[in-house]
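Read the structure below first, then the notes.
Of the protein chains in this complex, one is absent; all others appear in place.
And then chain A:
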Amino acid sequence: MTTLAPPAVRVQEPTTAKGGRSGSVVWMAIPALLMFIAFGVIPLLGVLGLSFTTWDGIGDIHPSGLDSWTATLKDPELPHAIWVTFEIMALSWLVQTPISILIGVFLAAFKKYRGFLAVLYFIPLLLSSAAISITYKALLDPNFGLGAGFGVEWLKQDWLGDSKLAVGVLIFVVSWQYIPFHSLIYQGAVRQIPTSMYEASMIDGAGRLRQFFSITLPQIKYTIITSSTLMVVGSLTFFDLIYVLTGGGPGNATRALALQMYQKGFMANLMGPASCIAVILVLAGVLLAQLLRRLGGRGDESQMEGV
């Protein structure tokens, strides 16, 4: 039986996690903390302050108490923007997660071309969102795009001019851009799973499917949470992509919170209400991140029992 022992390199000794966590290394957080305070906390306080003022972005700032907040919360556009944000968040998570896991698992096992495929898959992530948006916009143009160019009838839809299709296109482009990144995360996670687990289950007669659901998925639980946090919190801030692709349109069909904030602040010169929306976004981001963290349990139970 000893011949079945896994190659030792792949196995992380669980004991190593205990090293280097004593209080004496707190100072190592200082550089990151300073950056965080300078570019995170201070602007955040500024935005919070601005949300209690009236300012057109050009002239003087006038404190106005809760005026901006009441205007923002009464605005019928706010629930709509929250709904659109949620819709994009949920749909892009639902599309990206399964595909990323599958590609990740596939890449982890497919050893021969793994390096090549991984690089290939990474390419969309290297492109800027604006460039991707402009490209897709051109490709999907109903009059000069792919459909018209090749004479493919079903491609000649009003992709970005129809409310439902526009959301769909948005999700597609987001997925196209970010699935490679999440696949890489999952690929790394799957490769961390000790091969001895698969070997043991094979002896017990488990098939591929059973192995996937009983070993792979539970083993990458924390990776799923990490990746989901990145997706969910990241989707709150989709701006460049939507702005270039649809400009929030048609009408207000794709106007997510980030876009609504931009429109209020920089187009309509209402910095007060725009700051309120920014505060709402920050709260939503923190809340969602915490929620997802809690979903993962306390994080101190072992995944390596018996290995």
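Note that contacts are C-beta pairs under 8 Å (C-beta built on N, C-alpha and C of every residue); 3 or more make two chains touch, one makes a residue touch a chain; residues count from 1.
What we mean here is this: contacts and distances are computed from a predicted model.
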Per UniProt record, name of the chain withheld from view ["Tyrosinase", "Solute-binding protein", "Nitrous oxide reductase family maturation protein NosD" or "Hydrolase TatD"]: "Solute-binding protein"
Among A:Pro124, A:Gly168, A:Gly188 or A:Gly285, residue touching the chain not depicted: A:Gly285
Touch with the omitted chain, as defined above, among A:Leu44, A:Leu125, A:Leu146 or A:Ala200: A:Leu44
Identified contact with the non-displayed chain, of A:Pro124, A:Pro142, A:Gly168 or A:Gly188: A:Pro142
Positions on chain A where the hidden chain makes contact: 21, 23, 29, 36, 39-41, 43-44, 47, 56-60, 137, 140-144, 158-161, 163, 166, 229-230, 233-234, 236-237, 239, 246-247, 249-253, 258, 261-270, 278, 281-282, 285-290, 293, 299-300
